[in-house]
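With one protein chain held back, the other chains of the complex are shown just where they sit.
Our next item is chain A:
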């Protein structure tokens, strides 16, 4: 059958890959958007993602329920967020440095605790076959959409709405843009930021659960390959806008699927270069969207290295 499709398999595979690969990007970047909108940068989400993957997989193996795994991964992520938020609330602590420390801590702890779970297999998360109308297996494969992807899509719209239309959303934006103004209004900036970092960690943990319980769908030490870090860059590219995060996550997911797709149609030389597409894309986008003459529009005012 694949011969019939010819080169059409590439865009189809990229579309399918975009949907499949983008989910962790989406969850981590939505989480990081909440955190950064509140005025903190959490670079530790890479560690949270890996730990979430391990926690979800281990829980699913032990309980037999992938949803229990998702819940545990989210809670573990919130725990990491709490740790980051609490440490950063101390005087003279830099959130970037703490983030890097927690990134290494989270990954290391996940490898240590996850050793026994590399062998056993866990029940995967369910997917919905939106490609049922087609006879082509490629179309069916591309349109098998995981439930978490749909949750993430709804979540990005909900967050976009919440940042404008809810008290919590506005308070987060106030805390991230002007701590002084937030204090003048009587809000506890530290508390807002700790909660926002916890929410960010929670989502990143769920992103990890997707990695180990759906795609690639196993637990090993190389499971993340830097997706948590790329998602942080993606937030900047998306200008802290949850809707743009969704688009950017799809774009990064599609770029990640380019290498395997080309390999599958028989491009045998240089496809390793295409495996690097997401990383090249990260760099290219950051360069293309920067300017020596313009400030970054939409950047929360309290973000920075100088505090």
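To be clear about the criterion, a residue touches a chain if its C-beta (ideal position, glycine included) is under 8 Å from a C-beta of that chain, and two chains touch if they have at least 3 such contacts; residues count from 1.
Keep in mind that, in the parts below, contacts and distances are computed from a predicted model.
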Check: Considering the UniProt annotation of the chain absent from this complex, which name among "Apulose-4-phosphate transketolase subunit A", "Cytochrome c-type protein", "Pyruvate dehydrogenase E1 component beta subunit" or "ABC transporter ATP-binding protein" applies?
Finding: "ABC transporter ATP-binding protein"
Item checked: Residue of A:81, A:152, A:278 or A:300 in touch with the missing chain, whole complex considered -> A:300
Check: For the full complex, which residue in A:68, A:136, A:168 or A:265 touches the chain that was left out?
Finding: A:168
Item checked: Touching the absent chain when the full complex is considered, from A:93, A:113, A:157 or A:181 -> A:181
Checklist line | For chain A, the residues touching the chain missing from this view | finding: 164-168, 170-171, 173-174, 177-178, 180-186, 292-295, 297-298, 300-301
